[in-house]
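Can you read through this structure? Questions will come right after.
As you look at this complex, bear in mind that one protein chain is not there, while each of the others sits in place.
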Amino acid sequence: MAVLKIENVSKIFQGGTTAVDDLSLEVSDGELVCLLGPSGSGKSTLLRMVGGFERPTQGKIFIDEADITDQWPERRPTAMVFQSHALWSHMNVFKNVAFGLRLRGLPAAEIRQNVEGVLEMVGLAGYGKRMIHQLSGGQQQRVALARSLVLEPKILLLDEPFASLDQHLRERLREEVRDIQQRLKITTLFVTHGQDEALSMADRIVVMRDGRTEQIGRPDAVYRKPLTPFVAGFIGTMNLVEGQVMRGAFTRAGIRVPLPVADGPATLAVRPEALDLIAAEPGQAQVHRITDFGTHGIVDLELSDGTRLKSMATQPNALRPGQGVDLVPRALTVYRESREIYRDVHD
Amino acid sequence: MAQAGSIVSPDEGNEKQPLGLLLVAIPVLLIVWLVIWPIISAVIDTLWRSDGHGHVGFDASSYVFFFTDTYSLNNLALTLWTTGICAALLLICCLPIALYLRFGRGRITGYVQTLAILPLFVPSIILAYAFIRVLGPNGFYDIVLHGLGLPKLRTPYLTPWGPVIGLVWDNIPLTVLILLSGLGSVKDQAVEAARDVGANRLQVLRHIIMPTISNSILVALSFAVLGIFSAFTLPYLLGPASPEMMGPFMQRTFDDVNDPVAAVTQAVISFAFCILFGLFYVRSVARNQGRQP
Partner (left out) sequence: MTAITATSQKAPISSLATIRTKADLAGITLAIILTLAVIVPLLVVALWAFSEVWRYPHLLPQQFGLRFWNQTLSRDDVWDALGLSLRLSTVVVAVAAVICLPASYAFSRMRFFGRDTLFLSFLAAHAFPKFGLLVTIAAIFLRLDLIGTFWGVALIQLVNILMFMIWIPVAAFQAIDKRMEEAARDVGAGPLRVFWSITLPQAAPTIIAALLLSFVTTFYETDGAWLIGAPEIRTTPVLMIGFINNEMVIQYGAVLSVLLWVPSAIALIFARRFIGGDAFARGFGG
């Protein structure tokens, strides 16, 4: 249906803050792309520029090859779901959803039909007469979604739509939104700072930091092959150990990992689930604490200089606190100056 | 219009927007024409006056007259006395009410609050009428005293105490409201902590509460002083004919004596006496405004 193209877009606010810095991105037809990053990384600003609520200082934005950079939000074929819902509290549910259609001058019968259809799609059939304050947070968010979908936008924009909901509801809505998005095959840009959300929903993830893209890729790629220590640390749990490579081996406080890289400072990244432990006395590290989650356990480890690491163990009860262990990374990545210089993936 | 208005974020104000200026122009011009300009022109007109031969020059004679005229000085003295007494009484009456409303836990706080705010909704003209019916000669309290076999009240009606009582009554709600809003920033935990380390209620008041609300007290006093100094209706209806407060004095000079220059001179002198309170009031409102944009 629609392709969104962002070309070398920058946004510099009046105070001189650079929110988005020369960013390019293409979202293909029917794709759901997540903008993921910590607060202040520019992801919301980027979304608001696509929606027309901020104007880029530089660069262009295209929808299906049409330049919309200077178009007012009401003229753009985009629809936004706001974090705060931004529902109009003086209108009931039906009127909230119908407002955009009424502006288009559709006949009343058609409006009714469309609104009822979309309310049913978001699971709110029969709620039309309710006032906004009579709805729960989750229902309000569904209304906001319906209000956007009813206009059949080319691009759907979601700005941390689940941030104000509790964990349980968030997971349910996440699935529902993903289902609807796939059913309608609507091109979607989704902003979140929650990695779970990004990993579970996105076709592709854009990890942002300081207004730039740190990595763009499929969720599994971003998770398994983080290109920078920032991405490695931001997505999932990651042990990041800074140390020195000397004579073909990474060393830090008793650990030694042979690596085929040049000497110099380096950051070693190992996922807890890729870090195996072998009991050894005195061992490279000491078990500090064991947390049993039932299906698996997390073992907190301490190196001799106090550095803490985590390991995921399927048999946590085989270990006890204070015991010495040797570390065996099954997969690891090595970074130098924020660039990947070596990757070893066994499995 | 709101290409500017609704969608441009506040950070984006670098675009010049004459439309905004245009929209606020009329009210602002009204303020300039009917507040700023009259005040400037009052000072100019009373100091640079025509000498009768078409020659305009510096002439402070109206001020000299005011400050040498016993009657004018008596009026000024009465005004200062009334303002001072009212300010003191207001504080004495309103601080306990505000403290009770903030910290009291009895079931009658709601009632006390309603009563303390009620005068805000009673126009001063009705207040004046009620005052006369209640505290005037043979008024209601006289009836009650008579019924109890007690001597009659020495009525404050048409004495300097008449306006004092009326003005205090009139100003209680705003003073209570301002003090309450100041007390809102006294944290419960601060009070609890102080009591925890052994402070009694008076010490809590002196060391914890008063320092926190001193600014609110000053604002409340400024507001009261600005309102009371040149009050007209209540002193005019309840006060003595001579000496009189600045409000009725100015009105009489302007309307009855038909001497605008003298009346404006009196107004400028009132401004001068209140300027500090006015500045303080503006400053604290402006600061408040800055705090919550």
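Order of writing sets the chain letters: A and B. Residues in each chain are counted from 1.
Everything that follows uses one rule, which is that contacts are C-beta pairs under 8 Å (C-beta built on N, C-alpha and C of every residue); 3 or more make two chains touch, one makes a residue touch a chain.
What you see is a predicted model; the values in this text were computed from it and never measured.
Enquirer: For the chain left out of this view, which of B:78, B:153 or B:177 touches it?
Expert: B:177
Enquirer: Among the options A:28, A:84 or A:182, which residue touches the chain absent from this view?
Expert: Touches the omitted chain: A:84.
Enquirer: Check the options B:18, B:52 or B:151 and report the residue that touches the missing chain.
Expert: Residue touching the absent chain, from the options given: B:18.
Enquirer: In the whole complex, what residues of chain A lie against the chain that is missing from view?
Expert: Contact residues on chain A toward the absent chain are 51-53, 72-75, 78-80, 82-84, 86-90, 99-100, 103-104, 144, 147-148, 151.
Here is the rule we go by: only the chains that are shown with their structure count from here on.
Enquirer: Let me have the rounded angstrom distance from the C-alpha centre of chain A over to the C-alpha centre of chain B, please.
Expert: 57
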